[in-house]
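Take a look at the following structure, please.
Removed: one protein chain of the complex. Kept in place: all other protein chains.
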Amino acid sequence: MSTIEQEMVHAAEGGHHDDHELPFIRKYIFSTDHKMIAKQFLFVSLFFLVIGGLLAMMMRWQLGYPGEPMPGGMMLPDAMMAPTPDGAIMLPEFYNSLVTMHGTIMIFFAIMPLLVGLFGNLLIPLQIGAEDMAFPRLNMISFWLAVPAGILMLASFAVEGGAAGSGWTSYAPLSASGEWTGVYLGQQLWLASLTILGFSSLVGAVNYITTVINMRAPGMTWFRMPLPTWALFVTAILILLAIPVLAGALIMLLFDQTIGTGFFRPEVGGEPLLWQHLFWFFGHPEVYILILPAMGIASEVLSNRARKPIFGYHSMVMAIIGIGFLGWIVWGHHMFMSGMNPLLGTSFMISTMAIAVPSAIKTFNWLATIWKGDLHLDSPMLYALAFVSMFIIGGLSGIFMASTPVDIYIHDTYFIVAHIHYVLFGGSLFAIFAGITFWFPKMFGRMMNETLNKVHFGLTIVLYNLVFWPMHNLGLQGMMRRIYDFTQYEYLAPLQPMNQFISISVFLLVAAQSVYAFNFFWSIFRGEKASNNPWDSNTLEWTVPSPPPHGNFPEMPVVYRGPYEYSSPESETDFYPQTKPPSKPPVQELIPEPVTPTPEGF
Amino acid sequence: MTTQAMTAGRAPMPGMKVYNLKLGMWIFLLSEVMFFTGLIGSYVILRFAHPEQFAEPGQVLNINLTAFNTFLLICSSVTMVKAYAAIQQGDQQGLKNWLLATIVIGASFVGVQVYEYIALAGEGFVPMAEAYHAVGRHMPHDGPAIGGQLYGSTFYTMTGFHGTHVSIGVLCLCFTYWRAAKGAYTADSLGGVEIMGLYWHFVDLVWIILFTIVYLI
Amino acid sequence: MNWSWMLPPSFSTVSGDIDGIYMVILWITGITFFITEGLLFYFIFKYRHKEGRKATYDHGSTKMEIAWTMVPLVIVLWIGAVSKGVWDTVKVDVPAAGLEVIVTGKQFEWTVTYPGPDGALGTSDDFETLNELHAPEDEAVVITLRSEDVLHSFFLPEMRIKQDAVPGRDITVWFEAIQPGDYTIGCAELCGIGHTTMGGTLTVYTAADFQAWSSSQAQQQQP
Partner (left out) sequence: MSTGETHKPPPYMLVWVGLFVLTIMEVFYATLSSIPKIWLAIGLMAMAFLKAYWVAIYYMHLKWEPKRLWLLVSVPIPLIMILIFVVLNEIF
């Protein structure tokens, strides 16, 4: 509370737009500037993205070459690798840790901070015309809570017994007591880390929601907000209401692990299914937390690069809200095989099927947006189109699992693994590439190298599909997920070549990302200087210098129209900035007089 | 106080017509609601699934003591709201007095809860799986087992988390009192007191529900 | 490498329906896939930037949106309705048992308990097998699924049966094999270090052979 209070004073003073130089530590480390915090999230989560990729490579080595010594395995401790004369062989407990940590790190420490931490902080204030977040200091706290969480998560690899090994879903009772996995401290660190990270996201969500509701510039009505901001707003609400339920469950599980309570331990009457209900009650909204901002980013880029208004802006917004609500009533479709009451299964199947409505709106509206457009196929557009194309595949493969009888067979097989990666990698990550490339000039004042980006795009889209498409086939052949050595089952042994093929593709896919990494860092220092509005965009962030000064807007912007007025006949250029006064007299009540900032606070 | 001041120099139009601090606190309280929903939901499913593990009301827990504690918390809500009313009239002395009263009553609530925990633990009512063989109040220690593992787990988790919230509230109250003593609040700028009150009343509200569910049903 | 999207052969009375629904969904999603992706690539090619091209200024049409929303909705709800029938047969309406057994999962093995000669479980003449389930063909095998420690998932790929075993709960699973032979038993839920080794064999006999086998077993296991 104390912080929030000083917040007010600070935020109030934000009205000054004073550009005095801050000392290094306040400017780059403990910064309260939303743009700097966004960059901090960007760098940290890119680091975790790399870690997650390396974990995936090790996992795929074991699957591609079961029981064969792993190159460089000798460098890893004996707790992870069994040393043999001709190299080190991966141990099953380490494989389980890899499965768990790859999922956890990618979801909670890479994709989520990139979408929410990076784009939420960068875009919300800039796109609604605010000089900063409502509570800048809370914003800083949210980042500095995420960092120790990440450190704890990584540290768990080094502790006795290794990192958590019960899957990123940590199903009880496997996760409720170390006696089942041999992992005691690792699992507890996993729980503690996620609890801290949850609190960090919570603080961020409070900030975003307050900012969007209260800090919009004059004339920025709800239905003049750009779609990324809309998506991030709904996402923040999902985080706000879903994370606390997870936090409660995590703490109960931590108590089961440490002080010996019995919530999820059947031997004393606990309910394993209770954990699954609580986890997925959070977990399905989480799935949408990971895709909604991506949808918003894709919509923005598609409309801009097609120089055409987004098709059906209002229904796009309604679809975002609809997905946000449906997220709360479908979580049971993760539990069809869990022993949950089968009648519940049916109702969850129907509600899950209903998701087809908002998804169809989104997909077809994206197609209709590029229809009769003027497509500038530069790298952000390519990534965004890849997002649409991959999201279609991920969405369609979802229908198989939604149908309960089919799910009986493909549940917990590689078909699910393929599905989640088509949505999370093909969906979210491609949108993240699009977003970073698109807003790179706004973040760093320079453009990314177009050629390198196109090379990276080509390699990634091809290798990505070579990796994850065959996983559908593996699943249909009945290969279970999270399995250390599938050759133990003779009916799976014939799948060896395909697994090898996938593994090799993964190694190449990860290697291909170095192109983007190089381009990213090279462009920060050497990229060509960017103008205020390199993409001829309408939204507010492009009316200010790149990168924007402290306080963002020299004077309060006034908004006259929606964000996607491209190729409008009213404008002589093919774009029509939201702040440009209209030629013909506007409708009065939509444009209130700009208020002059007053410094007075509490 | 002018709206601009409360929303950092911008009109709340379009907006919530509620200044940032207060809106932020309300939004934060929503997440708190979901947190306690998770705990209460777990309690409900465990209680219905294993009724034999849960003792009858008053068999283990001391209802009268806790009823008194509930009364304390309600009183602290009144004093808190009185403090807010005082500063609305610009009465800084009244604000300080009522805040002090709230701090004292809130702290004594925590004190009573700690005493209750110690007493219960002394009777063998603890959350641990291995140690727990519940004996009711004023029953011989070799008496029959009442309830089971889940009873202790849920009881200590739910009341414990509420107790933590109260303790945090007391600390924040002390901070608010310190600022009030410096004369930081006036009739025009009382946001700090108001959100402090919102948090405090919410904690009270949660206890009203918990007391009924955990102790009486 | 097997790039086929066909399901491997299945041998239970319900598996036909399950594979049928799978095929229906495969066709529907397949067609949708080619239409949407086709359109996408066609648009990308046709409307790529050329000198002097100007995008049409168009905010969308609610009629079209309703159209392309309702069609998928109707289709998926129909899929849902069809699925419900099969789901109920597999998981809800358990038929009269030809053979009742108890399958207990524990790290990392499946223990199967048979009723023995008197045909009743929980009597002294019950006998057990480890990681082997022996069953007669054309008879409903009703399994009471249990777990002693953590979650396991009882997976019979060829029978299209999968069900998590939850400690503290008895969950009923059933299947009816239509052809004698040896099939796979697997564990599909991560259950610890030995998860990958938790496999077994399902052996289906003709009714007569099963009688012979079970009586011989009963003999051996009686003290």
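Chains: A, B and C, in written order; residue numbering restarts at 1 for each.
Just so we're on the same page, a contact is a pair of C-beta atoms (placed from the backbone, for glycine too) under 8 Å apart; a residue touches a chain by one contact, two chains touch by 3 or more.
Computed from a predicted structure; not experimentally measured.
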Partner chains on view for the chain not depicted | A, B
Across A:Gly167, A:Gly198 or A:Gly332, the one contacting the chain not displayed is A:Gly332
Interface with the unshown chain - residue positions in chain B | 1, 3, 6, 16-19, 22-23, 26-27, 30, 33-34, 37-38, 40-42, 44-45, 48-49, 57-58, 63-64, 67, 70-71, 74-75, 77-78, 80-82, 85, 88, 190, 194, 197-198, 201-202, 204-205, 208-209, 211-213, 216-217
In terms of residues, what is the contact footprint of the unshown chain on chain A?
-> 237, 241, 245, 271, 273-274, 277, 281, 328-329, 332, 340-341, 344
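Going forward, only the chains that are shown with their structure count from here on.
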Would you indicate which pair of chains has the most C-beta pairs in contact?
-> A-C
Chain B to chain C: how many Å between their CA centres?
-> 48
What whole-number Å value describes the gap between the mean CA coordinates of chain A and chain B?
-> 35
Any idea how many Å lie between the Cα centroids of chain A and chain C?
-> 32
Multi-chain contact residues (two or more partners), chain A = 269-271
Which residues of chain B are in contact with two or more other chains?
-> none
Can you name the residues of chain C that touch chain A in the complex?
-> 1-8, 17-18, 21-22, 25-26, 28-29, 32-33, 36-37, 39-40, 43-44, 47-49, 53-62, 64-65, 68-69, 72-73, 75-77, 79-80, 83-84, 86-88, 90-92, 107, 149-151, 153, 155, 157, 160-169, 171, 184, 186-197, 199
Could you pull out which chain B residues touch chain A in their complex?
-> 2, 4-16, 18-21, 23-25, 27-28, 30-32, 34-39, 41-42, 45-46, 49-50, 53, 127-130, 148-150, 152-154, 156-157, 172, 175-176, 179, 184-185, 189, 191-192, 195-196, 199
For chain A, which residues are in contact with chain B within the complex?
-> 1-2, 4-5, 7-8, 11-12, 14-15, 130-131, 134-135, 202, 205-207, 209-210, 213-218, 220-222, 240-245, 247-249, 251-252, 255, 259-263, 265, 268-271, 274, 277-278, 556, 592, 595-602
